[in-house]
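Yeah, one chain of the complex is gone here, protein chain that is, but the others are all in their spots.
Take a look at chain A:
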């Protein structure tokens, strides 16, 4: 059992969007044009202090989306990953209000102009359907966790800025980097 977390090292992130297309590549069956489960956010764009991090669902321990969902569609796996059931989702967008990271995504323009079901990062661990079933692939995308692999975004990160995995392992990696580069260069300064 693990507690899965993402960490994006702002000193390593170069805003190359590799994580974004990696997610598209891996979860293509569940994603449409306009739905990006992961995106790169840049501050001070174009001036001294420019810094970027890659953001998706952070799989919070006390997840606000889960707390507010009127349809009770969210659940937490034993790995600490927050997933949701699209069959239960009513597409109300309440989770979007609650989420501090803007992780929940909605179709920008569906075939019938409807908002549709919420979609978000699954930590590449599918959904409530049977592992690797057609239904899982169509609704949630890939299930790398069931294959013993970590999320594609972090696995393909160009500079190893985006880390994913058990919180303890992730923090050990980051701690070692900070030891090399010093506290001043740890994250944002």
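Following the convention adopted for this analysis, a contact is a pair of C-beta atoms (placed from the backbone, for glycine too) under 8 Å apart; a residue touches a chain by one contact, two chains touch by 3 or more; residues count from 1.
Definition applied: contacts and distances are computed from a predicted model.
Colleague: Write down which listed name, "NADH-quinone oxidoreductase subunit F", "Formate dehydrogenase", "Iron(III) transport system permease protein" or "TctA family transporter", is the UniProt protein name of the chain that is not shown.
Modeller: "Formate dehydrogenase"
Colleague: Mind listing the chain A residues that contact the chain we can't see here?
Modeller: Considering the whole complex, chain A reaches the absent chain at 11-12, 14-22, 24-25, 28-29, 32-34, 36, 45-48, 50-52, 66, 74-78, 83, 85, 87, 109-111, 128-130, 132-135, 137-139, 149, 152, 155-160, 177, 180-181.
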